[in-house]
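Left out: one protein chain. Kept in place: all the others.
For clarity, chains are labelled A and B in written order, and residue numbers in each chain start from 1.
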Amino acid sequence: MDSGKIDQIINKHNADAGSLIQILLEIQNENNWLPKEALTRVSETLAVPMSRIRHITTFYKTFSLVPRGRHEVHVCTGTACHVRGAERVLEAVEGVTGVNAGETDPDLNFSVETVGCIGCCALGPVVVVDGEYHGNILPAEITKVLQDKK
Amino acid sequence: MSEILLQIDGKEVAAEEGTTILVAAQSVGVSIPTLCLHEKLEPYGGCRVCSVEVESRGRSSVVAACLYPVEKDLVVTTRTEKLDRIRKSLLEMMLAHAPDSEPLLELAEEYGADKDRFEKEASFCIHCGLCVRYCTEVKKANALGFINRGAKKEISFIPEIASKECWDCKECFELCPTSALQAAFVLIEALTAPPQPTTKSCHSCG
Partner (left out) sequence: MPRINSCAELEELRQEILSQRDPNKPCIAICTGSGCIALGAADVVTAFKDEIKEQGLDIKIDIRETGCPGFCERGPLLVIYPEETCYLRVKPEDVKEIITETVLGKKVIDRLLYIDPETDEKAVKESEIPFYKNQMRLLIGDNIKIDPNSIEDYLAIGGYSALAKALFEEGPEKIIASVKESGLRGRGGGGFPAGLKWEFTRKTSAETKYVIVNADEGDPGAFMDRALLEGNPHAVLEGLLIGAYAIGAREGYFYVREEYPLAVENVTKALKQAEEYGFLGKNILGSDFNFTVQIHQGAGAFVCGEETALIMSLEGHVGEPKPRPPFPAVKGLWGKPTNINNVETWANIPLIINQGADAFASVGTEGSKGTKIFALVGKVKNTGLVEVPMGITLRDIVYKIGGGLPGGKKFKAVQTGGPAGGCMPESLLDMEVDFDQLTKAGSMMGSGGMIVLDEDTCMVDFARYFLNFLADESCGKCVPCREGVKQMLNILTNITLGKGKPGDLELLEELAEVAGSSALCTLGKGAPNPALSTLSHFRDEYEAHINEGRCAALSCKELIAFYIDPAKCKACGACIKDCAPEAITGGKKVIHVIDQEKCTKCGSCLEACPAAFGAVSKMSGEPVPAALPEESRNLG
């Protein structure tokens, strides 16, 4: 990711250290992940210690310090989804993608994450694939959706 | 600054507004155990060993003495059965990480804490934060910090900064109540030290 783009994002937030998290979110949206060079640039430009940036990028679950897959699969493991069988859906997702929750496959096809709550609790279990929501999903159904993306 | 009257272990105490219970207690000879406190650093409130019971307007709660500011008519008790139970458990959970830590063992004796109560943990670090806070607040070098959260939280050196700052400093080492800091530093040394010439040949390139 070129430093020009990063500077643009930083300037949009008036190079304000308080907007650090918003800046990192935008960089990640553009770039799919947060490479070290981007973090160094942010650290220098905002005059924020690298130790603080490293804590932030590892504390908050949204950030990824490694490249993510082309397809992002978020499986909700919230309470309502849990009692309606989210575990089996997760097993199905891990099975068909070959990727465990929290990981990305080496070919960068799929990234699988669990989310504490996606906010569609009435329709549990819920899986979001590339921003598309699937509610009341059965293990067999999500398997098909992901097979088609392979 | 106005003066505030409160009670600590039955003693009447007058303290300036903004003083913590810990400091107010010290002024009347009442000592409260601490672990993550250091005179050169801002109080942290991480270990909770300094927990005391306070009562105000009919409500009682447990608070960290190193941080809680004095209040008018506050009634503070620094040693109760409940507090003893709490301190004992806190020490036991920390001893599972660092069973040989002197500061911990000293307190353990006072509170009857059993260092073998919980299964041994892989990491020595008890997250008192003294090293990180010292480097940030006193040295202003930010050579080490925290990463991750919860039980996965760790201290971590920033290699580029540590390789420049830490060799000649190491002032944080003596603050560490366990050997966690030395272990972390040895690791970072291994990663950032220039290759030393050896008599053995390297397997990959000879």
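Just so we're on the same page, contacts are C-beta pairs under 8 Å (C-beta built on N, C-alpha and C of every residue); 3 or more make two chains touch, one makes a residue touch a chain.
Predicted model only: the values in this text are computed from it and were never measured.
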(request) Taking the full complex into account, find the residue in A:Ser19, A:Thr45, A:Asn109 or A:Thr143 that is in contact with the omitted chain. (result) A:Ser19
(request) Check each of A:Val96, A:Val112 or A:Val126 against the chain that is not shown and name the one that touches it. (result) A:Val126
(request) For chain A, enumerate the residues touching the unshown chain of the complex. (result) 17-22, 24-25, 48, 52, 55-56, 59-63, 77-84, 88, 115-124, 126, 131, 133-136
(message) Using the document's contact rule, name the residues of chain B that touch the chain not shown here.
(response) 45-48, 51, 61-64, 67-69, 82, 85-86, 89-90, 93-94, 96, 118-119, 126-127, 129, 146, 148-153
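Simple rule for what comes next: only the chains that are shown with their structure count from here on.
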(message) Using Cα averages as centroids, what's the distance between chain A and chain B in whole Å?
(response) 33
(request) Spell out the residues on chain A that touch chain B in their complex, using ranges where they run on. (result) 49-52, 54-55, 58-59
(request) Show which residues of chain B lie in contact with chain A when the two form their complex. (result) 132, 136, 142-149, 156, 158, 160-161
